[in-house]
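All protein chains but one are shown at their positions in the complex.
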Amino acid sequence: MFEPKIIAFLCTWCSYTGADLAGTTRLKSPWNIRAIRTPCSGRVSPELIIRAFDEGADGVLVLGCHIGECHFDTGNHRTAKRIPILKELLSFVGLEPERLRLDWVSASEGERFAHITNDFTETIRQLGPCQWQQKPSWRQTRPELAVITELEAAE
Amino acid sequence: MNRSKPRIGAYICRCGTNIAATVDVEEVAKKIGFLPGVVIARDYTYMCSDPGQNLIKSDIKEHNLNRIVVASCSPLMHEATFRHAIEEAGLNPFYFQMANIREQCSWVIKDKALATEKAIKMTTAAVQRIRYHRPEKMRPIDITPAVLVIGGGIAGIEASLKIADAGKQVYLVERESSIGGHMAQLYKTFPTLDCSA
Partner (left out) sequence: MVSVGRHENIELLTLSEIEELSGYVGNFKATIRQKARYVQEDMCTGCEACTQVCPIEVLNPFELGLAMRHATYRNSAQSTPNAFAIQKTGIAPCRDACPADQRAMGYISLVKKHRFADAYWTIRRENPFPSVCGRVCNHVCEDACSRGEYDEPVNIVAIKRFVADWAYQHRDELDQMPDKSIPGTPFIHKHQPTGKKVAIIGSGPAGLTAALDLVRLGHKPVVYEQFSEPGGMMRVGIPPHRLPYDRLAWEIDLIRREGVEIHLNHRVSNAPGLLNKGFDAVLIAAGVHNAVKLPIDNSDHPGNWLSTEFLRKVLLGERIDLSGRHVIVLGAGDVALDVARTAIRLGQPKVQILCRGMRCSEHELKAAEEEGVRILSSRVFKKVVTADEKIIGIRCLDAEVGGIVDGRRIVREKPGTEHLVEGDLIIWALGQKGDYDFLPEETPIVSQNPTGIQTNNEMMTNIDGVFVAGDIRQGWTSFVVNAIDEGHHAARAIDRYLNAGAGIPEPSHGMPVAKLTREEIELKITAGRASNQPRIKISSIPPEERINNFKEVDLTLTEDQVVAEASRCLECGVCGECMECVAACEKGAIDHTMRDRIIDVNIGAVIVTTGFKDFDPRIAPEYGYQYPNVITALEFERMINPSGPTGGKVVMKNGRRPRKVAIIHCVGSRDDKYHQYCSRACCMYSLKTAQLVHEYVEAEVHEIYRDMRTFGKGYEEFFNRTKQEGVHFHHGRVKSITREEGYLHVSWDEAFFQQPDHVDVDMVILATGMEPQQDAARLAATLGISRSNDGFFLELHPKLGPVETRSEGIFLAGACQSPKDIPDTVAQAGGAAAAALSLIDQGTVKLDPAIAQVQEALCAGCGQCATVCPYGAIWIENGIAHIDEYNCKGCGTCAATCPNKAMTLIHFDDKQLISELVGALS
């Protein structure tokens, strides 16, 4: 069976804590999820998401605080506006918009975290491998972001 | 030192059996050891324990390490502990990265092979990230030596008195016209059956 690679951007104040809580309460969540801790879902720029697809992710999950509960007041308001636009752009370039999901998980919602990650992983499994890698790479279009390549060259 | 090439030490915590039961920590250490820049990769029973921290400190000196990755529990729990330890060994505390292979790996995945693979990926992520860490500086700033206590019930009263007795200014904010909260409504309290006011 196809096992997708999934990047999850987790806000340290809510969903990252929620993910920890899921662990503390031993709720199973898929091994496919690779978490990146960010200070706020507002930090998750479109470049980071695109880059995740670029580097081989089959799905990207952005989990922030519920609206009204953002540790930074309104950081998640920006995320809430940004992600739907990015989804439109993804479908414009021929990628299934379902591969990107924005949801809200508070620090106390370990159960919700487990549910969302399982559900999202299943969705991506159904979609199959992401075809993005065959598209022109960011390494060509935005070379300044291709840091890893530089580093590897230097070494 | 920050100009020099990264010399990374990676430490995989067994956390007793909390991690080791579902993650093959030796395998993780072995795989991580192959990554470019990783000078040393070890596993240990309890990284957060004093011997665990001393292990890092002595490795820093012995192997001239300049970046430390610890794969163990959540950074929300022990990031401060390890930052403090490497600072004591003379390294900037921000040359440190944690991989959460307990709460978000060993505790949530049953299958040992999958858990091990995930632990490798997560530790690799931390190793890759730490190459770009910089020696950040904490910003010291003066503290206002006063405390705001919100709620004048028994907890607020107790906390206020403790702090005020220590000679610090307390602002006790109460919504009602007088303090005491529920306690002021009680007659006698258990287990001593004495009066509450």
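Per-chain residue numbering starts at 1, and chain names A and B are given in the order in which the chains are listed.
Keep in mind that, in the parts below, a residue touches a chain if its C-beta (ideal position, glycine included) is under 8 Å from a C-beta of that chain, and two chains touch if they have at least 3 such contacts.
Keep in mind it's a predicted model, so treat the numbers as computed, not measured.
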Touch residues of subunit B, complete complex, unshown partner: 76-77, 94, 121-122, 124-129, 131-134, 136-193, 196-197
Against the chain that's been left off, what residues of subunit A make contact? List them. 5, 7, 13-14, 17, 34, 36, 38-40, 42-48, 51-52, 55-57, 68-75, 78, 82, 106-109, 144-145, 147-148, 151
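Everything below uses one rule, namely that only the chains that are shown with their structure count from here on.
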Footprint of subunit B on subunit A - complex, ascending: 12, 16-17, 19-20, 22-24, 26-31, 33-37, 114, 147-148, 151, 155
Contacting residues of subunit B [partner subunit A, same complex]: 36-37, 74-76, 100, 102-105, 107-111, 114-115, 117-118, 121-122, 125, 128, 131-132
